[in-house]
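Only one protein chain is missing from this complex, and each of the others stays in its spot.
Let's look at subunit A:
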Amino acid sequence: MKTTESADSNQVFEKFHHYDWENDLVYQAGLKNIYNSYFKANTSMTPAKKQQIITNSKVFYFKKTFDVQIDLGQYGRWVQESCSPGFSNTPEISLEHQPQPQQEQGEQSSLSYDELVELIVAGKEIPGIRKIPNIVLEDQASRSVLSQRRKPWEIKDDDEKEKEIEIEISSAV
């Protein structure tokens, strides 16, 4: 009983993990809504929080579309167990990567330059490359409220010009 259940959830997690979010237009449209209505209004929101909301939106979408409930806790453990070398992982939806523990990130890229060149030359997959959605939030650019500052050399220029004028005035007088 228990084994079938875990086999089922393995399948579910695998499907969730490898789901092609980028090319699911319905999901992408929903994601855009989240950005427009939710993130825009909360400018102080941390990237980790945003990532969490995105992950939750994926869970919600899965439930709505495939009638499958993803348990994020179990999924996180499954990712850890399954994503051994050779398993293409997508860290952006792994909860274990929040909020970007520095050590872990550092180790992730600790391939030496030579190791890296070997992988590239051999045409092998470079580990840890994430897919970043190609989204542009064109209408959301904030307006500038600060006035432009004069650069140090522009201030000095002006000071010198003033001095020159002062000298001219004093010599004229």
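Convention: a contact is a pair of C-beta atoms (placed from the backbone, for glycine too) under 8 Å apart; a residue touches a chain by one contact, two chains touch by 3 or more; residues count from 1.
By our rule, contacts and distances are computed from a predicted model.
When the unshown chain is looked up in UniProt, the name that turns up among "Peroxin-7", "Glycine cleavage system H protein", "E2 ubiquitin-conjugating enzyme" or "Ras-related Rab-18-B" is "Peroxin-7". Contacts to the hidden chain, counted on subunit A, fall at residues 35, 39-40, 43, 45, 47, 50, 100, 102-103, 105-106, 108-109, 111-114, 116-117, 120, 126, 128-138, 140-146, 148-149, 151-153, 156.
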